[in-house]
Every structure is written in structure tokens, then in C-alpha cells.
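For this view, one protein chain was removed and the others were kept in their places.
Then we have subunit A:
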Amino acid sequence: MTNQEIIAKLPYSKSFLFVDEILHINENGVAGTYYFDENLDFYKGHFKDNPITPGVILTEAMAQIGLVCLGIFLLDDSFNKAISIALTSSEIEFLKPVFPNERVTVISEKIYFRFGKLKCKVIMKNEKGEEVCTGIIAGMII
């Protein structure tokens, strides 16, 4: 499966798709990027006259790249439209703010993939290479 095919299989579309590019992916992990365009709708309200990327959106980007892309890759041919990857837990530390027009890189390392549960250690970095978030995210294939 090519990186582009993995992105095409993601169950999200614009306004809630937070994956631009997969840099590399293998059975142990994935790295990918997303550019936070200043016109994204949530910046109008978070916060009033002071746009900062919400933590839930950062978490979502970490989950989409770090967990869902990797899950689709690991499931390979057995992945189809009837399967979804449900977020089951996330524990994230937010270290630095992410402002509009920043490109982030998400790096995810598989901790385990057993009994349909994928658990990963996920880091998000900004363009300076600084860690902006770090944590553990898990999901179940259902």
C-alpha cells in the first residue's frame, strides 16, 4: 500500500482531515505532517481574536497520523469500509502552543498491536523541531 493510498482510505474529509503527508511508515511506526491553515474554522473561536490550535485538534492530528494511518497500514488487505478504528484512550502533555500557519510533524512508535488494540507513543514537533505534544494514544479495531 502506498502512502497516498493510506491517506485515501482515511474515513475523514476536509474540515476534519488532519493529515497532509505520510513521510514514512512501517510495522513499527509512522511519521506524517499536517499544515494548520489560518483559515481553519476553529481559529475563529479559539480564542476570540487570539487564534491558537485547540488541544483537542492537536490530539486528533496525533491520532489520525499516529494511530489511524498506522492501523490502516498494519491491517493492510484486511482493512475495508466496514472496519473502523475507535479512539479508546489518550494521555497527552501539551508543551508548546501551535499557531495558525504552522506545519507539524507527528511521529508515532507502536507500543503494541494485540487483540485488535493498537497502542502508540506519539510525539508532535513544530518546524523548529521542538516537541509541542507528547503522549500515549490507543484505539481498537472494530
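The rule is short, and it goes like this: a contact is a pair of C-beta atoms (placed from the backbone, for glycine too) under 8 Å apart; a residue touches a chain by one contact, two chains touch by 3 or more; residues count from 1.
Just so we're on the same page, contacts and distances are computed from a predicted model.
A single chain of the complex does not appear, and UniProt lists its protein name as "Acyl carrier protein", one of "Twin-arginine translocation pathway signal protein", "NADH-quinone oxidoreductase subunit H", "Acyl carrier protein" or "Carbon monoxide dehydrogenase". Note on the undisplayed chain: of the listed residues A:12, A:47 or A:112, the one touching it is A:112. Contact between subunit A and the unshown chain involves residues 88-89, 112, 114-117, 138-140.
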